[in-house]
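Before I ask anything, let me first share the structure, which is written out below as structure tokens.
Every protein chain but one is kept in place in this view of the complex.
Chain IDs A and B follow the sequence of writing; residue 1 opens each chain.
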Amino acid sequence: MQVRAINIAAYLLLFVFAVLPLAAGFGYAFMYSIGLTGALQTGLTFEHWQKLFTDDHVLGSFGYSAMIALFSLLLSVSAALFVSLKYPRSFSKGLLSYLIYLPLAFPAMVAAFFFFQFMSKAGILSRIFYRLHITSAIEQFPDLVNDKYGIAMIVTHFFLSFPFFILLFINLYKTERIKEYILLAESLGASKVQSAFKIVVPMLLQKSLHNIILYFIFIFGAYEIPVLLGRSNPEMVSVLAVRKLQRFNLLDIPQGYAIAILYSVFVFALILIMMRKRKLAYDV
Amino acid sequence: MKFYSFIFSLIILVACQQPKQENLNLDKISWQKIEEKANGANVTMMMYQGDKKVNRYMNEYVVPALKKQYNITLNIVPGQGKDIVNNLMSEKEAGKQNSEIDLCWINGETFFQLRQIDALYGPYTDKLPNAEYVDWENPVIRYDFQQDINGYETPWGESFFYFIYDSAKVQNPPSSLDQWQTWWKQNPGKFTLATDFNGMTLLKSWLVELAGGINELDGKFDEQKYEKYATQLWKILNDHKQYFWKKGETFPSGNTSIAQMYSSGELSFTSSFNDADIDNKVGEGVFPTSSKAYILSAGSIHNTHYVGITSNAPNKEAALVVCNFLISPEAQVKKNDITLWGSRTVLAYDKLDKEWQQKFDALPKRQYGITPEQLKSRSIKEPEPEYMLRVFSDFRKKVIEVN
Partner (left out) sequence: MFKPGYIVKVGIGIACIIPILLLFMLSLSKNWVYPNFFPGQVSWQNWKELFTPGNSITLSLLTSLSIALFVAIFSTVGGFVTSQLIAYHAYRKKLLFLAYLPFVLSPVILAVCLKFYFIKMNLAGTTIGVILAQLIIAFPYSIIFFIGFWNQQIKQFQAMVNTLGGNNLYAFKKIIFPLSKPFLLVCFFQSFLISWFEYGLTSVIGYGKVQTLTIKVYQFLVEANIFYAALSCCILILPPVLLLWMNKKFIFREVSDRVAD
């Protein structure tokens, strides 16, 4: 009896806090995007969806977000692989093993604020350059914030994700008994470089793949960081969707909802791919 | 299990708790009764909070004064025009009876859109005792972006748009569009505009200049005229944006960042809608003392900002009392004070008692700002709100998104 009550409660919780919000949110967004609800509803229309695919700014924004996410991850994953393989012990003991956790204490908003103060033209870095006589006027300092290549955004995501991946890899290194595989390979005559590239790196990447995919999704949908450090065009997906949904032109709202749905479908597809590769603890 | 059912019943309870809003009939109630009903109420006001001085005026003067005089607790929540419209529209869509917002700071296109979705309460301004001091004969006050306010919003203060430059660095500040074009070419990277109402007002000023004066754009929104002048403007901007800040590839989202970049010397110009801005910022040491204010050749767009009551405000009596307080001579003197906010009063000087006239006279004078004489011949009225809405969306489509 007791077990049944708990089970019912568990289903209910899952329903109320996961299934219901998704279904309801989606339903509403979809209805809005085809003109069937909202204060300025027009009746059934697919015009907003058509516009989505003809207006290259929307697809461009998806591509741009993907590029920023890919690039940030490429940097942080490879740097973390390098550092955690080269100096595995420094991050498990001593001062550095504490310091490396500090960036994890930063919410996105704080990290974005800091890097704005650090990298903008009137920022800390620019002042240091000026003091060192590398620059002699404020405009000589390069554009690092709100810039074309999203440098400030990538740096901020790197700052947040690099320590995460170091800690992840060091953890995996221990739990997956990688050391033993290396010893085995080396006893069979493999060189250090060979064992690193043929065994360790593929193993670590494979074991952390689903974490990398999740991180990709998080950067892809990030809001606070691009809103402070990004530029007006192109915009990251979240910024674009929110702008369409909250701007003066009330006729843009349905398109904003269409973007929200397109984004969610993309994320769901990624999660499906990720789930396929995973085995749950109970199945092992 | 009990706990969960508790939570659920709580949700359902909250969801069903929608006491119908009685519509306040102003003809049948005396002002004294209204004040009685307002006693002890909570009022939420949504307003633009991008100006430190304005925030200080609200937090350090208006909030405590309302508490003391009327026992009303005023909560201020941040949100610009688009947020106000968006929130109230969502509430309408959800059929919410009691709005989360009682009052909002609005004008122009926001007033237009809120009226469109019927989200404002009114007409009510006649009922406010202090309305007798308001300068209703002034068309800038009576018409908000050429719309008759019809008692649906309380005039709160007058503003006009002006430019600020550093006279130590810029000798002859450009005034006409032709001069701007030459200046941009000669000084790349030192100019930009924000994508908020300040930047859009600048664009409207240029539209007026291209149209050869406000008369051409006066009256109802005219698609053909708009297209004619806007196309010219977008062309000029697209031809020159390579000389803008960051090569015109991005624009700041708020005027605050432009002011910051002006003070650090990254930009040569900033603009303001707040009369006392330049005096304040020079006084604080944020702007260089060589800063000067001037008006562009199109003239200075001159408007009034207002306070509106939402149609579903839970406590309209308290909202009315707040509106009445905001146009009291006392609150207006403080608002006019450049050490506090410094926006011009909406009250007619002649209608005030001697005592208040003296208080207005005794206010500290502006040192850097535009003088009333300078403004007199140069002030231009706001075109219809649709011009603003179009400029907002077209600037993005036809300038920002064009590479």
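As a convention for this text, contacts are C-beta pairs under 8 Å (C-beta built on N, C-alpha and C of every residue); 3 or more make two chains touch, one makes a residue touch a chain.
The shown structure was predicted, so the numbers you read here are calculated from the model rather than taken from an experiment.
J.: Looking at the full complex, which residue from B:100, B:222 or B:330 touches the chain that isn't shown here?
T.: Checking each option in B:100, B:222 or B:330, the one touching the absent chain turns out to be B:100.
J.: Among A:14, A:183 or A:251, single out the residue that touches the unshown chain.
T.: With A:14, A:183 or A:251 as choices, the missing chain is touched by A:14.
J.: Would you indicate which residue among A:49, A:71, A:130 or A:181 is in contact with the undisplayed chain?
T.: That would be A:130, which touches the missing chain.
J.: Of A:67, A:85 or A:138, which one is in contact with the hidden chain?
T.: A:138
J.: At which residues does chain B meet the chain that is not included here?
T.: Chain B touches the missing chain through residues 10-11, 14-15, 17-18, 44, 46, 49-52, 55, 75, 77-79, 83, 87, 90-91, 93-96, 98, 100-101, 254, 256-257, 259-260, 263-265, 285.
J.: With the missing chain put back, which residues of chain A would touch it? List them for me.
T.: Here the touching residues of chain A are 2-3, 6-7, 9-11, 13-14, 17-19, 21-22, 24-26, 28-29, 83, 86-87, 90, 95-111, 113-114, 117-118, 122, 124, 126-128, 130-131, 138, 159, 163-164, 167-168, 171, 175, 210-211, 214, 217-218, 221-224, 228, 237-238, 241-242, 245-246, 256-257, 260, 263-264, 267-268, 271-272, 275, 278, 280-282, 284.
We take it that only the chains that are shown with their structure count from here on.
J.: For the complex, give me every residue of chain A touching chain B.
T.: Chain A residues touching chain B: 5-6, 8-9, 12-13, 16, 37-39, 57, 121-122, 137-139, 143, 146-148, 231-233, 245-250, 252.
J.: What residues on chain B touch chain A, complex-wise?
T.: Chain B residues touching chain A: 1, 4, 8, 81-83, 85-86, 89, 92-93, 109, 113, 117, 189-190, 195, 246, 249-253, 260-261, 264-266, 389, 392-393, 396, 400-401.
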